[in-house]
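Let me begin by handing over the structure; questions about it come next.
A single protein chain has been omitted from the complex, and every remaining protein chain is retained in its original position.
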Amino acid sequence: MKITRRQFIGTAAAVTASAGLFSFNMLGKADKAVADTESKVQIFRNVCPRNCYDTCAQISYVEDGVLKKVEGDPKSTYTNGKLCLKGYNYTRRVYSPDRIKYPMKQVPRGSGNWERISWDEAMNTIAEKILELKKRYGSTLPICMNKYSGNFGITHYGIEGTMSSIGYTTRAVGTPCWPAGIDAQTYDFGTIINNDPEDLANSNYIILWGSNCAWTGIHSLPFIMKARERGAKIVAIDPILTSTASKADLYIQIKPSTDGALALGMAKYILDNDLVDWEYATANSIGFEEWVDYVRKNITLDWAAEKTGVPKDVIIQLAREYATTKPAAIWVGYGMQRHTNGGQNVRIIDALGVMTGNVGKSGGGVNYAHLETWGFNYHAMSMPVPEGSVGVPGPNGTYSDRAVNMNNFAAEVQALTDPPVKMLWIAARNPVSQDPDTNDIIKMFNSMELVVTVDSFFNKTVELSDIVLPATTHFEDWDVMASYWHYWVGINQRAIEPMYEAKSDVEIAMALSKAMNALEPGSCTYPTEGDPEEWVAKEFNDGIHSMLGISSYKDLLDGPRKAKISPVAWADGQFRTPSGKIEIRCERAAQNGLPALPVWVEELKTSAQYPIRFMTPHPQHGIHSQFQNLDWMMAANPEPVVEIHPELAAQYGIGEGDMVRIYNDLGEVKIKAHLTRTTSPDVIVSYEAWYKDSPFNVNYTVKAIPADMGKLATGMDGIAFHDNFVAIEKA
Amino acid sequence: MAVLLCLPDGALRIERLQSRLEILLALSRIFVAGGENLVYTLPELERAYSRWLKEEEESEGKELQSLLQADYGRKDLVYEFNRLFVGPKAPPVPPYESVYLSKDRLVMQESTLDVRRWYRQEELMPVSRSNEPDDFIATELEFGAYLLARAADYVKEQQRGKAIAFLDAYNAFYDEHLVWLEEFVRCLKKATQEKVFLIIGTIILKTVRPIEYQKGGLT
Amino acid sequence: MGNWEWPLVIFTVLGQTAIGMIFCLWLTERKRSKAGAAPSPEYQSFIKSSVLVSGLLLAVAMLASLFHLGQPLAAYRALTHLSTSWLSREILFFALTLGVWVYLFVLSRKPGARLTGILALTSVLGLLGIISSALIYTLPRVPAWNNLGPVLFFLLTGLLLGALVIAALGRKALGPAEMKQTVCLALGSVLVSLLLYLFYFSGLKVTPEGGATAQILFASPLFWLRAVVGWLLPLILLLVTVSKKEKPQPGLILLVLTCGVVGELLGRGLFYLSAVGIQILGLL
Partner (left out) sequence: MSKQLGFLHNSEKCVGCRGCEMACKNEYQSDASVRWRQVYQLREEDFALPTRIFISVGCNHCQNPECLRVCPVGAYSKRVDGIVIHDQERCIGCKLCTMACPYNRPQYNTTVKKVEKCNLCYERLDRGEKPACVAACVLEALEVVEINEELDYKTGVLKTLPGMPDPKITNPSIRFIGPKQGVQIRRDV
């Protein structure tokens, strides 16, 4: 007779005696307490830590230690209990058999010859290399960190802390995505603050200027639609007829990079027809008259129409409606500032908001982003350098880290000689697929003595690393997350134990510190021990407590909290500029070699050789190189396409589904064509992503051309990703 | 076939169980210790397999011959082991039951939890240094070996009923779980041309089987 | 667009052939029994072997059909929805045909047994099976199939291949008239099949999906191979055969049979491959 597990009632009582004789490797005596949790569904609070507007509050359902499903947390009125398509894929990320499971080393780099190593060996190898480089060059400057937005949880700033704790190092500084716009608003207002996106519902006129929030910030749309139900008009200005633009009452297909010209044309009309809110503008800004003078003298509607490709009557209509339908809100998307004049264009749009008195109003604003809820301790990050550390000499015998531009990383790292960079530490970042000029990035990697990458999946950067360390997912970590768009802050609980041998960035820092101090006591200041929950607790301070109306981080276990700050940016008229006013005329901009006024700066134009603009905006099925590799996403969206206007396609004899070779002097990429009139005849579009088992990467043709701004607030200028000019042919 | 004997004096004896148990353990250790330790774990497998062959009264098979001839220290064996089973690149033959038996090719699925229940019934749980899914190949094989060891213990203690219960439990565990190894080996054979791993696959197919036993002798 | 469904191709073509054979045997047997002539030993062994071959083909066909299923071991359940499912009915008729065939087989081994009745019964059940098969595909969703086409094509496949196998097996045992009748049956089937297709194509164009089916067929080299091997060659060879007085050469019959089998297999494969269903038109 056959039996099943249910029928087999072992003889556990006798186990102890004889089990002792059996030599176990994998199994051991069960912990009664753990066993008791069987089949009880536990609910945890999590927050999606991705580089995304929505930073969704999540609830994870865990049964017997296993993550079963993830839902939106209804306690956040912004995300309203709903996730995006990516957020529903998390079980696939956590339990994908593709995950990186153990520390491993590859000799030689890129060979595919991987050996599994223990954490101890990994940490020792890295520690020895750090110490050896330090000895060889007299400082830790040959060690270079490249970290950014793979996980925006606050404890992930422990990556920066790791570097500080070993000494002065070389750091990739900057942010590729949004710095030109940040600087523009920093010049104008003193910093970035957007109205609470939930306040969009109070608007009577909304311009989505280069924002495809249907893909990149879906949870804001209900507020926009609520405004529309009340009668608000929705305008979308975008070179691409996106899913978002498809919903607009008025869609304006603007020539890329000419947004400032459109705004100037609007300003001209507003001036000429005296629709200016003089009272607001003169009371709250400096240099306004001077700019008005510029507009009056230099701008004509014909010029603006010619420049932007937007007919004069449409500019007039837009200007009139924007200036008279109050409150009117503008959402400045990050796409529109990824140009060599991107920051300047944002400044012009800011000025438009100021002249119509829409700044500082509920339902108004020129909304870009904010960092108001990010006032944490950055405890994991703030580590002192070891005694006697040497770095880049500053005044009075002080030292500092050496900055390299994240946005021109390959070239700048290779240019460093004194001392050269010899080791890379990469975490929360995938430069080989996401940075411009992929070929140069690969060349730079090849010049390293040691490349360490912390990641969850075998992406292109891991492929070119010497040591890879397995990263936890956010369900395996304690953390706290804030948004750069909405006003909610949430705690992220450890819902499941870290899988395999995965560690969080802080745990890795502690392990490295242990190894370094064993080899050379005092060589690393990072604590060697600490409970993950305690690390999070240490990020909180009174400012955060009072902002969120909590007395302890533990209060967040009941649900995320919305910051108790004005939902209207700049409502108090207290601007954070040196003058305390909106600086339409901005001395700091002038000091940084930029126009002091929001005047027109010529856009970068296509050449005869490379006559087509290749735009590579954010995808729907992923965020940068995350998510698209997961099985559900690969099934739903198996391969990339390039969107080509039928007229352009016809010129090259390209039909639907044909492969297209897209190339310039930097490199090339081959993508399948999709013919569509959602783009214009001189712009082709493919959405950046990392597909599993695919060489697809849009960055082969992208030059590391800097955007005009970014230095002031983020240390480095941004990248003009969308000034990417190519030629095409049928492959 | 194992033989469970009840001798005329009432004594209980079992034959050919030990070799089975040892080979399960040897296979388990291959995956516990990983590609980097094949130089230690392969000879162990070789010994266990050779004993198994002898006990099953087969000649020393071809597989064993080539296994004997293999150079266990070859570095490329390590790389191939990791490529197949470990990573960091998505491994084509992940060594977890649920990837093959669950409707998704994911870890930590229903079958994983059922394996966990099996362990718990014996008051066991995975305690290895890395937090592997409960249905990691090495853990399952070890548990199989453990059930057989318990049966052997009871034979020693002359407790016939309990010995049989554990043999049956092993068979049930095989039917409910270990059977995935057939699919695992099928995938392995598709994914590699490296002889050593093909042989390990063959050994798994031949030796990780239900125990057929005869309740022989006089009772 | 559909797939090249090998299990279904084998199942339908072989199954139809088997039933076509039994039908031809019935025609022959009916005439003989009317004439009341005593069967020659040759004829007896022809009957025996023909019945055996038809049964084997039927069995192989039904076995092949299992490979189409995700759960072959649960195939028996396919009988449980006779109320509306033509697939259930198909299986029922095929199972009955096979059951009755067993009796036919036993009788065929008994010298002097009268087979007309049982052959008729087997044929009728088998033909109902073929019609049920065809009606499975008469789906409103698939315009190319949603007509009399499948029924006629499936029946013609049975008649053509059945007649050709019988002609091949009975090259010694059948009298000249019987042979002529069988060959004519095959010739008629090819001719009707060809004409029917021309007519069928003109009908396909009416719907976009049907048009797509036609397009797939015309664009496929396999379709043109099927046209030459399955229609043109058999047509010419059979015309030549029929025009001559003497019994056809066994080699020639075998050649036509080979052409016919290849043609029908290709044709059936294309039948499944070229199916275009009405569906939501949009990007996925």
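Chains here go by letter, A, B and C, matching the order in which they are written, and residues are numbered from 1 within each.
Note that in this section contacts are C-beta pairs under 8 Å (C-beta built on N, C-alpha and C of every residue); 3 or more make two chains touch, one makes a residue touch a chain.
Everything numeric in this text was worked out from a predicted model, so none of it was measured.
Displayed chains that the missing chain touches over the full complex: A, B, C (touch as defined at the top).
Among C:K31, C:K48, C:H68 or C:K180, only C:H68 touches the chain that is left out of the view. Summary of contacts with the chain left out: across A:L275, A:V314, A:L416 or A:L519, the touching residue is A:V314.
Touching the chain that is not shown, out of A:I218, A:A351 or A:V366: A:I218 (per the contact rule at the top).
Listed by residue number, the positions of chain B touching the unshown chain are 103-105. Contact between chain A and the absent chain runs through residues 68-72, 80-89, 91, 214-215, 218-219, 221-222, 225, 234, 241-244, 246-253, 255, 309-311, 314, 620-621, 631-632, 634-636, 645, 647, 676-678, 680-681. Listed by residue number, the positions of chain C touching the unshown chain are 2, 68-71, 74-75, 77-81, 84-88, 91, 136, 139-142, 275, 277-284.
To be clear about the criterion, only the chains that are shown with their structure count from here on.
In whole angstrom, the spacing between the mean C-alpha positions of chain B and chain C is 51.
Remark: chain A and chain C have CA centroids separated by 64 Å (rounded to whole angstrom).
For this pair, chain A with chain B, the centres built from the Cα atoms lie 47 Å apart. Residue positions of chain A touching 2 or more other chains: none. For chain C, the set of residues that touch two or more other chains is empty.
Residues 25, 28-29, 32, 34-36, 75-76, 78-79, 82-83, 86-91, 94, 96, 99, 104-109, 112-114, 116-133, 136, 138-139, 142-143, 145-146, 149-150, 153, 162, 165-166, 168-169, 171-173, 175-176 of chain B are the ones that touch chain A when the two sit in their complex.
Across the complex, chain B is touched by residues 1-5, 7-12, 14-15, 18-19, 21-31, 34-35, 38, 64, 66-67, 91-92, 94-102, 104, 112-117, 457-458, 462-463, 468, 470, 497-501, 631, 692-693 of chain A.
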